[in-house]
Each structure stands twice: as structure tokens, then as C-alpha cells.
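Inspection log for the structure reproduced underneath, given as C-alpha cells.
Note that one protein chain of the assembly has been removed; the remaining protein chains are unaltered in position.
For reference, chains read A and B in written order, and residue numbers begin at 1 within each chain.
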Amino acid sequence: MPSKLFSLLSFILFILLSIPAMADNKPFIIDTIPIQHEGRIKPLSTYSEVLLLKTYGKKSFNEMSSEQFLTELLLDSKNALKRPIFNIANPDIVHLLGLEYDSNHKYNFIELLQSMSSRMEMINKLNELDPAKLTGSQSQLLNLYINLMEYFEIARSLSLVKYEFEINNIEVSELLNVNMGDKLNYLDMIQRKARYKQVFHKLREYSKPAQDDILKIGEKLRVLSRDKNAKIFRVMPAQGVRKDNTWFSPWEVMNMGEGTPETAKLISLWTDLAVAYRVKDEELWNKSYLEIIGITSKYIDPNKTYFEKIYNSFDLFKISTGLYLIALLLIGLYAFSGKLVILKVSNVIIMSALIIHGLGLLSRMYIMGRPPVTTLYESILFVGFISVLFSMLLEYRNKNSIGSLIAAFTGSFFLFLSIKYVGDGDSLGVLVAVLNTNFWLATHVVTITIGYGACFVAGLLAHIYLIQKSFNFQDKISHNSTFNNMIGVSLIALFFSILGTILGGIWADQSWGRFWGWDPKENGAMFICLWLITLLHGKLAGQLKPIIFAYGMVLTNIVVVLAWFGVNLLGIGLHSYGFIDSVATNIVLFIIIELSFIIFIISARQLRKKNEV
Amino acid sequence: MNKVLKFLARPDIFFYTLIWLMFLLVMGTVTQKTIGLYQAQERFFSSNILWLFGVLPTPGGMPTMAIVFIGLTSKLLIEEWNIRKLGTITVHIGAMLLLLGGFITGIYSQEGNMVIKEGDSAGFISDYYDVEFAISNAETGKEIFIHDFSKDKAIKLIKTDIAEFKIIQYFDNCSLLKRTGEIDENLRAMATIFSFQKAPLDKQAENNTVCIQYRIEGEEDNDGIYQIFEDMPIIQTFTKNDIKYHIEIRKKRTYLPFAIELIDFEKQSYGGINMAKSYSSDVILKDNGIEWKSLISMNEPLRYKGYVFYQSSFFVNQRGEEVTVLAVVHNIGRMFPYISSIILTLGLLIHILQSVPAMIRRRNAK
Partner (left out) sequence: MKYKIIVILVILISSVIIVNYDKNIFSTNDTRLEQVKFNKMDAVDFPFKDLSGDNFHLFDIKDKTILLHFWASWCGICKVEFPALLDLVHKDPNLVFLAVATDDEIEDAVKFLSVMTRRHPDKVNNGRVYLTWDRDSEISIKTYNVKRVPETFVINKDFKIFDKIIGNQDWYSKEIRDRLKE
């Protein structure tokens, strides 16, 4: 036991030690500066991942991190726009756009814009249609266009502070009251627009080169002013002029009347940042970067954004998925070799994975200031956590490797499943008004998901019991042990399901005025309770033989999946959040697998009976 | 007596009733997709008899739950009470109370909407589904006559002090059709322009529009066939002895012993996107000259004299004024779930602590 504890602790220590090393702030990367995006204030690191996932489909672009990539897009747009960042997996769309489809199918902004611009009529038409009526390719094309525009908007977000004007004509520099060779940005030019107007009116009086320069400046100003609608890059904190807490992009801030000395300071700091990036001045970069963080710290705790950036860089759930998988393999190895050491090692790995899994959940709770389950995605993460926790408790009491097997299996299964439901965009989203209450999220939602988790553990115990019983693995004593475990866990599952369902009713009573409304999700929760009650009573009263009870518990998995995901498919009711098309096929697949398991067991038992006769 | 109880408490009856209840639950959930929540609820959950395939009478939700309730109660009575069974007995008492609360709520609860414009006040709640036929004085608003259609839809003649209304047609939901060609000279008012056509019931029960066609006879100028439907934009009038009356079909009203005035409605959004973070209504409650200021917001209802007001929804009317929609509930069984859930979960907890540790132990068979 001490050795186990020691290895566990050293593993955690290793993880903790590596945090500061990874979080070391590198120059010329924008990551912790906050942005308001999808209603939430988050570090640009998170936004950069969202953007890259939307366009490229991965969290990093070749050797560039998403933050590096975003920084380049903002401050060296010319270079960034040439990078093949748009991943178009659908060959139909590539052909439609008149591009060459190859195995790589990555395209850059410029080539895509060219082919898009000749097909604007079609895109406009698609945009007017009801999104539900678009075919797969159509909505992909529309999405591509939207992503393309967002990408470009971000590239132009800082064009007002980047130096676009260089005054190399002595005449012009005198006229504009600047020094020869000075570099000016859009804002500097706008400040001098009165002078520029005067100069422009007397254009003919100047020398030819001066005239050319003056005209060039005018043209550039005209082009730049087109960017004034760039508003995605909301990095200017809300000054409180307006009632809602909207942040603004640098371009918008003055046009919206949100300017203050503070925004003026921020804009000049962004200007410095752009200069530092261009001339690679590390000192200036760090100084202005820290000052920006300093100003925005009035609006959001910089520790929180910093923490979120670190959370992003780790991908804790991926790490624990890997560990669960390794543990699963080891348990397989143990089953063949029977060496107890392997089981012990795998238990340590599962516990480490569980701790990392839990750290991931805790991080999300800290970042959002919310209980762990608020979306379908988070419910999967949490059910996974609970299943592993319960199975490891079983293992702790039984020490027969069954708990470990279930833990490793549920852990990797749910974490794999969760990947499908992250969705594109930030998985840490804001909530609709009725859900925006921490108390009920913490009680009702958490309890009901604990119930789901316990149900799955009981269901898997039923699988194991059936296999043991039908193929005569191990002795009768182990069979009974598994069976009793199953009943014990199903009682726990029943407890949490009933408590969760009733708490849900009380929440509904508190906010809508009725305890029960026969809403699909409510019915789903009630169905789980009734199902477990029926099975337990049936077993108690003798209507159900142990083997039938075990079949029933296998079916519990289907019942839970239907209550959890299935009711969303109906697309009705108050709980139909997180609806995803592919859910239907996955549910059907799951049901088929579980049913064929039962059929398989039944036929195996029949066969054995015949042989015995 | 004991024999009867023993029969009622038979575990197999309980077992098969639960299976039937699960069947009802599944049906009532799945059919919501096609027939909507309200109808599914009426057919499967609050019904006494469920006509399976339209011909086979089977027990509906109410009797099924009643059997469960009776079974539970009988079981409690015949069972021997001892400390070993403390958990299960507590659970069963809790479940019994939960069902009892459900029955009381089903029978006695009142619910509806209260729609108030900013600056206005309201003193009644409108039912979600039930409609009534109402005649009121156009000037004073005083109600002269009310007929509740939820109690009698098939009524043929409505007798009132001012006139007799012969109901020709009644539809639970209808659509309007513009009349063409020759128009019957008996038709009056709206009836000359549109005819009613029976429409299938909408999935969303609140989208249904009740329509009636009635005839007035022996009232001289007023004689003829009229048509009115729910919430008609131009209210049908009827004049007798120089007094103008409003004749309308509207959601059934229940008058409250007090009134609520909306001072201000506020919606707060998340910054930068058009998604509501919370809603709230600033109201004044007026009861016999006493005025109370209060704020109703999401998850923060106002309770007064057994009525509870919840922030349900809001809209902006054609004149650009903000209108709040409050859900109002009056339910004397309200506290039952709270009590029963405490008892129930406590019982389960005791049961688990009593039995589970023994079940999950190494090599614990027998």
C-alpha cells in the first residue's frame, strides 16, 4: 500500500511541477489577454483554439500553437493569410469552388476568397434559406464562407494600429507636421485628417512625387476604413457607458462612444505590441503586454485567464483517456498472466487518470464559477468520472479486478464519447437564463448524473455476471459476489436517480410553478427510477430470477442512454439542449450492441444446456 | 380486512402495475412529438381510461397510479415493522405521500398566465387551455355573463339576461376562410367576411383558436348569425337599450383578491451576443389599499396568499411597450413533494446503509 501511494503521489507531483515550466510566458505570443467571445470573457488562448478548430480542425497548425497562429494572424496578417489553414474534407465543396482536391485538402484564405467571390450569388441565396433545409454540402459551404469571413475580420482587427503609412517625402512630411521617415498608423492619419484635407484641396501646387504620395495616402485610408466594422475581436473592456456588459473591438470602440482615456491607453499599447512584433523588440513587447494585462485585470481576474490558458495547453481529458486505455490493456494482460503486480500497477494508473480527470472537471468549475455539469458534453465527462469512482470503490472493497476492469472501460469509453460532443467552438459556454442558477445545477443536475453513472456501473456488473455465469468463469462464490455487488450498486443508482428526479421537480416548482409537467426529460428520469424499482421489487418478490434480473440490468444501460440522449431526439420539451444529429445513429448502434449481447448470452446458455443433456 | 389488504398488497400486482405505468410513460413521452404535451398528458397521464388502438379499454394514468398507491398503503399496513425494515418502510411512506401530493395537485391546483403591460395592472389570471364565453359591459368592463366551455362544449343555447344565443357551431380549433360569391343575408359582422373551417388540434395546445357561430333571434336589429373566435382583434359588440356590450371568447379568467401592477420589465443579456442572461419584473402588489413593491425574476418568484407568480416570458407589443408574462400557480399540495422527498430519500439512505455494505464485500457469498 505505501508503495502504491508513493507512486501515485510522485505522479501527481510530476504533473504539478511541469505546470510552471509549460506556462512560461514566451514573447511574441498573445495568449492571456482577455477577449469577450460568445458572451464570456476568456483568454485569447481559448479563442485561438476555437478559431483554429473551426478552420483547421485541430488545436495546432503544424508546429505552430494556436496562440502563435492567432498572434501572426493579428500582427502579421499578410503572412498568415497565405497559410493553408482551411481544411475542406468534402471533395464536393472543393470541386464546387473550382479548386484541386488532394489528399491534404488544405487551402489558404486568398485562393478561397478568389473562388468564393465569383460564387457570391449562390452563397447569398443559401444564406437566406432556412438552415434546417440545407443539405450537408450546402451548409458546409455556408459555414466555410462564414469562417472565411471571421478569419479575415480577425486579420483586420488591428489594422488601425498597425503602421501602414510611411512618409518619405519631405514636402508631405512638412505638410502633415510629421518627421521625415516617420511611420504612421490609421489613427495617426485620422488625427491629421484636417491637415490632409487642406493638402488634398491644393494638390496641384505640389511636386509630382508629393502628389503621388498624397493620393496613395488617400487610397490607403479609404481601404482601411472598410475595416471599421470588424467587431469580433472584443478586447476593449466594457466601460459601463452602456447597460449591458458588452466589450468592443478596437475599431468599434470610438464609433460606439465607448472611448475613454483607458481605451486610448489600451489602443496605444496594442500599437506598441504591433511595433514590438514587427521589429522583434522583446523588451517593448513584454512591457506593453503586461500593461494590457494590468488594465484588463480591473475587469477579469488575470489569474483566471492565466489558469484557463494553462488548462487549454494541457488537455487533461486526453491524458486521462490515454491512461485509462493503458490500464485497460494491463488488466487484459493480468487476465492472461494472473500476475497480481500488473493489476496493482493498473490500479495506480486508473487512480492517476481519475485524479487528472477530476482536475479537469475542477478546472472547468473554477474557470466558469459553476458546478461541473451544465451541458451534454460536461454530463458525459462527469458520468465517466462517477463511473470510474464507483467502480474503484468496488475494487477497493472486493479486490477482484472486476472493479478495475469496469473503471478502465467506463473511463476510456466516456472520455472517447465526450470528444464527439465537444462541438465546434468553446465548450465552456454561457447558459440560457433558466439554467443560470448555481444552486440547482449543483444539486439536481449533479445528482441525476451521478445516478446515470451508478446505473452504468450496475449495468456493466450485469454484463460481467452474465459472462461469468454462462461460461462458468470462476466459482459460484464469485458469481454471487458479482450479483450482490450489482444489487448494491443498483440501489445506490436508484437513490441518486430518485433524489435527482425529485430535486428536478422542486427546481421546476421553484421556477415554473409546477413540480411535474410530463416533460420528456422528466419522464426519462422517472422511467429510470421506475425501471430500477420494478427490477428490484421483482427480484425481491420472486417474479424475476437472478438471471432475468441481470438481463434487466443490462437493459438499464439502454434505458439510461435513452433518458439521457434519446429524449433530446424528440426535439421537444424544456430540456432539449445540446441536440446533435449523429446522436440517433449512435443510440441505435448502442441498443443493437446491448441487445445482441443479451441474445448472445441466451444462445450460449441454450447451447450449454443442450450439451449437458 | 387483513385478507383484503393482503390481496391489495400482493407483490405481483404491484410488479405488473409498475410495468403498465412504464408503458404509459413511454407512450405519453413518444406521442408528444406528434400530438403535443397537452393532449399526451390528457390521454395517458391524467386519463381514467386509455382506449388502446381506439377500441380496447385499459386503465389510464390515474387508476394505475391509484393502484400503486393502494398497494403501497396496504403493504405498509400488513407488514411487520421492525428496525431491519426501517429503511424500506420509510421509503414506502415517502412514496405514498408523493403520490398523495400528486393527486391533490391534480385535483385542486389552479394555474394560468398573467399578462401585464408596463404601467398597467392586472387582477386576474387566464387559464392556459380552457376558454369561456363572456359578455361584459363595454364601458365599465363589468361582466354580465360567463359560460365555461371546458365544462360544457356541446351547449346549444346560452340564455342570458340580455339575449339568447343559439350556438350553431363550436370548434376547438379553426381556420378562417374568406367568403366568396353570394353572401347569406342572415350573416352579420365578421361572419360576412370569413367562414370558419374546422382545423386539426395543434401540437401546442395554446395555439388552438376556439371559434363559435351563434344566432340571435327576436332582438330586432341584432338578429342574425354571428361568428366570433378567441382573442378577436375587433371585439364583437351587442347593443341593447343604449348599452353596449362586448361579446367574446377568451381564456378562462380567475379573478384574484388583489392586483399586480408592472412598473418595469428588465432583460439582461450576456455581453456581445443576443442571449438573455436573466429577466425580471418590478411590480407593485395592491391589496385593499396596501401596496407592496417586489421584484419577480427568473428562479425568484413572488408568493402571496397561496398564489405564486413566476417570471415566465415577455414580449414587446406592436406599440413597442414591454409586456411581461407571469405564470401563476395556486396549489395547496405544493409542499407534498418537499416533505415526501425528504422522507423518501432518507429511507433509501437508511436502506442502503443497512444493506449495501454487506453486499459489496470480498467473497461474501452466503
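Quick notes
Quick note on the criterion: a residue touches a chain if its C-beta (ideal position, glycine included) is under 8 Å from a C-beta of that chain, and two chains touch if they have at least 3 such contacts.
Treat the numbers as computed from the prediction; the structure is a model and nothing was measured.
Although one chain is omitted from the display, it touches the following shown chains in the full assembly: A, B. Screening A:117, A:177 or A:585 for touch with the missing chain picks out A:177.
If you put the hidden chain back, the residue from A:94, A:187, A:467 or A:604 that touches it is A:187. Along subunit B, the points of touch with the absent chain fall at residues 73, 76-77, 81, 93, 96-97, 100, 266, 268, 278, 280, 292, 294-295, 297, 300-306, 332-336, 339-340, 343. In the full complex, the hidden chain is touched by subunit A at residues 177, 187, 190-195, 197, 237-245, 253-255, 257-265, 267, 298-299.
Following the convention adopted for this analysis, only the chains that are shown with their structure count from here on.
Once the centre of each chain is set as its mean CA position, subunit A and subunit B turn out to be 40 Å apart. On subunit B, the positions that touch subunit A within their shared complex are 11-12, 14-15, 18-19, 21-22, 25-26, 28-30, 32-33, 37, 40-41, 45, 98, 101-102, 105, 109, 111, 268-273, 275-279, 298-299, 301, 308, 310, 312, 327-329, 331, 334, 337-338, 341, 344-345, 348-349, 351-352, 355-356, 358-366. Interface residues of subunit A, counted against subunit B in their complex, comprise 36-41, 234, 238, 244-247, 394, 397-400, 430, 432-434, 436-437, 440, 476-481, 484-485, 487-489, 491-492, 494-495, 498-499, 502-503, 505-506, 509-520, 523-524, 526-527, 530-531, 533-534, 537-538, 540-543, 567, 570-573.
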